[in-house]
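Every protein chain except one is present and positioned as in the full complex.
Then we have subunit A:
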Amino acid sequence: MTKRSRLTASVLALTVAAGVLGACGSNNGNEPAGNAAGNTGGEGAAAAKDTITALLPPVSANFQANFKQMETEFNKQYPNLTLKIEPASWEDMTQKLDTQVNAGSPPDIAFMGSEGIAKYVPMGMVMDIKDVVTPEMIADFDEGPLKYMYNGEGLFGFPAYMEVHAIGGNKPFLEEAGIDWKKIQQSGWTFDEFREAIKKGVVKEGDTTKRYGFVFATAGVTSKDYLGILVKNAGMPAAFDKDLKYAYTSKNYLTLLTNIRQMIDDGSMPKELSSIDAGKRWNMFLTGQTMITGKGMAVFENSSRLNNEKLDANDGSAVKDSIKTDYVVLPVPSFAGQPAVANAIVDGYVTFRGKKEPTAEHKANVAKAAYFLASGQVAATTNSELFSAPITKSSREAMKSIESKQSDYNKAAVEHLLSTAAPARPDIPAELAAKAIKLETEVIVPKLQSLLAGETTPEKMYEDVKKAAIDTFGADGVVQD
């Protein structure tokens, strides 16, 4: 090797080595731009420049396509501030965020379910913006959804929407089975009424079931949704009662588990239910293989309508073997004689902090950005695309100029369900919530999968859950009725 080439090669080698070391340095590149700016911004004038970072998934159909416009609009409103949005897919969102949080360098804002706030509170990585939000910002929000963004006394962001996770039926099939869906939309139904209705929805050809009465996605993590939605209607609107005792040891829980198994044993739900995922059950709805589907969201009406349009236009991208459907929002039945309580989902823009303590000015800037995303035109567009009701005065105003394709009866049904929604529970301590999540993941969901597959009985599952709950919370920490 000549002296020159050795020198060149070694310079290149050392450059690469230094590059690797530099890139992996702990305190420079990993610090979010927003926090870095925020830490220096406090010393300057009120209009010091600052950057706010946001990690956002495709919340609605055109949400991510509007990022550039959102950034521009925000900058127009606050010329000294830059909103930097990083897109993420729904699949990557949690993992990406969790990695960033645990590395101590999360984005300033991340879109997620409000129930996830409790996960980050014990780590101290979510940022309380209660002291920096203006009264005008707070006054813009409906009180109910805003409460979901609280944990204890702290406010950790702003809600984007509040929607109900319920069930939905195909109007022609419901009418064919003699079900008065309009009445049910407003008055609800008991489990016994529901059980009879879904039995009527079953269509058989010989031994083969051509149409089920009810199909709910329960494969993998969706089983958590199934139980979570039903349990609220069985006298347990939250995992803890008002005295902070774990509620899923109540006798009503056993009744619910028994009812879950009965629907499968009746033949109204497929015996393979435990393997049906979200995509499959929606496909079964569109192809006429079920009368009622779950979980159901208001936006499904739009999906149904779009597929109908494709069928009318003979468009090859319509779902294979699908038929024309008419989606009707339906409430979940009530169990064990308990009042119906809708499962409200509040997703929003949660505020995070990095390892370094953010300045008050940066916190205020993050609050401005979160409010910008959660209100006005941005929220109106999102709500409109999701068929969800607006939850701020400013977005209600902005929505007036947007034409809605949602049917009046479904709109009214959603509003009625929202009026029965489970209230937020910011009083549940984060430590208790974390234990409940672990119990749910390690015991309840696996046992439910077994119950759905017919490998365990409701009584056995109830005993297993009760034992695990007592092990976790102590005999005095659980409901014993």
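FYI, contacts are C-beta pairs under 8 Å (C-beta built on N, C-alpha and C of every residue); 3 or more make two chains touch, one makes a residue touch a chain; residues count from 1.
Keep in mind that, in the parts below, contacts and distances are computed from a predicted model.
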According to its UniProt entry, is the unseen chain "N-Acetyl-D-glucosamine ABC transport system, permease protein 1", "Cytochrome c oxidase subunit 3", "Ligase-associated DNA damage response exonuclease" or "STAS domain-containing protein"?
"N-Acetyl-D-glucosamine ABC transport system, permease protein 1"
From A:Gln69, A:Thr134, A:Ser187 or A:Ser275, the answer for touching the chain not displayed is A:Ser275
So which of A:Ile85, A:Ala219 or A:Ala424 would be touching the chain we can't see?
A:Ala219
Kindly note down the residues of subunit A that lie in touch with the hidden chain.
1, 6, 9-10, 13-14, 16-17, 20-21, 24, 94-95, 98, 101-104, 119, 123-125, 208, 219-221, 270-277, 280, 355, 434, 437-438, 441-442, 445-447, 449-450, 452-453, 455-456
